[in-house]
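Input: one structure, supplied below.
Only one protein chain is missing; all other protein chains are in place.
== chain A ==
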């Protein structure tokens, strides 16, 4: 049997650092990921797509956000979509699933599994899906435990689908919630256990995988990063699943940490590094730069020109944390020799900068602007 494993679509997710245009593009990309998955299914000849939770980002999405993925899936009537709730869209009494059912918005080819019981999904291959259903955002019990005892016909292909954290695999806070036994696939005799919650692809064991999100949504996703969808092929109940990873994401998210700029060469190097993320198409690059350092008056102007103007226009989004500071010294004041008055002002600012503190920071900014305006005045005079 061949099927697609995906998870964490998180339709409706917002990105606080992004401006309106970027946000619109990122949200559209998340929605389009469903299309890409559908197209991948057709391309691979797959009729069954398993979505391991977190289809929606919010418990109460807007009407359009609610219906959008359903309508995308409706477009692929030849594909059967099997969904389970995740921690973001748990099957609460008045949650998204109840809303969808109430509004009759679920297409015929979309199956929402809200009961923890075995369901046959492919008669030809005698494939049975064992969904673990989150009834609230967080549980402390292992919802996959029932799979151990869930009855299926003999020789059935038992496929588990769950959303949570594999116990012992992560040290993070998330591991405390929605735990999943590390060897659940083995305990429950599953041919495959498709998991959701991690946004980067991750293999737990030979039968247990996190597919990751089909469209990356974080600079730090864990695992091997997101933007992928898994095509799983299992030849029989006892056969090892064969996994092939397919890129379905549009944007490439990278965070460059601890960038220290001290010279013009550093600036050039930084530009090259960012552009190298996707040299052919930098417009799909989402870059987060943690910048610090000290630059002279000229280099600071270069930083503004190269990074803040050129590079920011080249990539989809350039998120900056920190900035290089002006490294103005006595020698830099010499360029103000034309006006003793301005030089006197610059000297006073420089003294304040050297004193440090909040006032020093303001003085640094003031000094930076003094040099900038001086440059403009000189330019105008010239």
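Methods note: contacts are C-beta pairs under 8 Å (C-beta built on N, C-alpha and C of every residue); 3 or more make two chains touch, one makes a residue touch a chain; residues count from 1.
We adopt the following convention: contacts and distances are computed from a predicted model.
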Chain not displayed: protein name in its UniProt record ("Glutamyl-tRNA(Gln) amidotransferase subunit A", "Alkaline shock family protein YloU", "DsrE family protein" or "GTP-binding protein") = "GTP-binding protein"
In the full complex, which of A:14, A:117 or A:283 touches the chain missing from this view?
-> A:14
The one of A:62, A:78 or A:298 in touch with the missing chain is A:62
Per the definition of touch given earlier, which of A:78, A:94 or A:298 contacts the omitted chain?
-> A:94
Where the complex has a chain not shown, which of A:134, A:261 or A:363 is the residue touching it?
-> A:363
Contact set of chain A toward the excluded chain (per top definition) | 12-19, 23, 57-63, 65-66, 92-94, 99, 102, 338-345, 348-349, 352, 362-363, 365-366, 368-370, 373-374, 376-377, 380
